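Our next item is subunit A:
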Amino acid sequence: MKTMKKAFMSALAIMMAASLAACGDSSSDTPSGSDNSGSNTVKIGLHFELTGEVADYGNAELKGAKLAIKQANEAGGNYEEVIYDNKSDTTEAVTLAAQLANDGVAGVVGPATSGSSAATYQIKNDAKVTVISPSATQIGVTLDPSGNVYNYVFRICFEDSYQGAAMAQYAVDTLAKGKVIIYADNSSDYAKGLTEAFTEQFKKLGGTIVATDYYSKGDTDFNSVLTKFKDMDYDVLYIPGYYNEAGLIIKQAREMGIDCEIIGSDGFDSESLIDLAGASNLNKVYYTTAYTTVGASDALQAFIDAYKAEYNEEPSMFSALAYDSTNLLIQAIEKAGSTDSDAVRSAVENIEFDGVTGSFSFDETHTPIKSVLVVTLVDGVQGDAVAVSPDVD
Partner candidate 1 sequence: MSVLKVTGLTKNFGGLSAVSNVNMEIEQGELIGLIGPNGAGKTTLFNLLTGVYEPSEGTIELNVDGKMISIEGKKPYVISTLGVSRTFQNIRLFKELTVLDNVRIGMHQSVKTSVIGSILRTPGFYREEKMLEEKAYELLKIVHLDEHAEDLAKNLPYGKQRRLEIARALATNPKILFLDEPAAGMNPQETAELTELIHELKEHFHLTIILIEHDMSLVMSICERIYVLDYGRLIAKGNPQQIKSNKRVIEAYLGEDASC
Partner candidate 2 sequence: MKNWMKKENLLWLGLIVLSYAVLNILISAGIINNVYKTVLMTIGINIILAISLNLIIGITGQFSLGHAGFMIIGAYSCGVMLKSFVSGVPGVFLGIIAGMVISAFVALVVAIPTLRLRGDYLAIATLGFGEIIRIVILNMKITNGAAGLILPKAVSWHMIFWAVVICTIVVVNFGRSAHGRACISVREDEIAAEAMGINTTQYKILAFVLGAMIASVAGALYAGAFYVIKPDMFTYSKSIDILVLVVFGGMGSITGSFISSTLVSLLNTVLQQFSSVRMIVYGLALVVIMVFRPSGLLGRKELTFSGLLKVLKKGKGAAQ
């Protein structure tokens, strides 16, 4: 009798799960590793953080990448996406790297974060799978532990150091600031790299770092630290980090009466920043990025329109980077005329790519050479974008 009851309860629970599974969006549930529909179908691996802690970024990138593949297929290509979810877990990412090497993909886009990426590059490289990373910005992530570049690994975002230095340059030269407080994300390599590069360049240009403090991913209460900052003598606040926290920091800072310039990094780039901070609080806010909708090119506008039509939301920088990464891979495959790993690889290495996040080619560390833009926000809207290049030796 008791067992019966237990069984009934379990059945109920399973039904609940089933209904949950059914009412979610079914689009992200494409089974991976399905059979080739035709012999000349080219498989492209999409390896992202789709669940778990940083699922937010992973899903944004998946959408961009899927859009690129859809468009390529509409243009007469024959591409098939194979989706891998690493649960924002590096161990899982390693297993998946082995998996996709086995699945015979022509190349892979992702993962989104540097940690998962770094964990998989060695395997993918050994298996000769070409990797295009949309957003692994960590310094040296494309290099193996002994410092040589991974042959098969490329990224299309710039390195944290470059962006951090550019912001420092802009703060001193254009904004004419000399005293900065840095409030950095302490849970990502991204913010760490930015902070180091910014600090170095800012000091070199004669500025003073008044204070540096940190927050963690997922924090929502920044009042205590901002209260502390409020009484300090500084003229600009640098927030290297992502929009989820940056949006809240800006809101809380402005509400507290901190009205100095706030500068940040490409992690700011999302519609969510406006939702979280509130448009009226987003004045005198500047951030570095490679992607801007200011004076959007036709290609970019087409991407934005297509993205909106497909997903009914604005694309973020992450989606745009993944869109570019996927297109770059597809172009290289087409140029190579085969899915042979070395052919694809050398096609990527020598590419001159013209994408929605800028035109670039790769340097010797397989990092793009593209200029950093500093975007100014006026009431939350991108008002102005200027190119900056830091004077680094």
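With respect to how the candidates were assembled, all candidates are chains of the complex that A comes from, given by their letters.
Simple rule for what comes next: contacts are C-beta pairs under 8 Å (C-beta built on N, C-alpha and C of every residue); 3 or more make two chains touch, one makes a residue touch a chain; residues count from 1.
Keep in mind that what you see is a predicted model, and the values were worked out from it rather than measured.
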For subunit A, as assembled in this complex, the candidate in touch from 1 or 2:
2
Mind pulling up the subunit A residues that touch candidate 2 in the complex?
6, 9-10, 13-14, 17, 20-21, 24, 28-29, 31-33, 50-53, 83-85, 87, 89-92, 94-96, 98-99, 101-102, 114-116, 118-123, 127, 138, 140-141, 144-146, 185-189, 191-193, 217
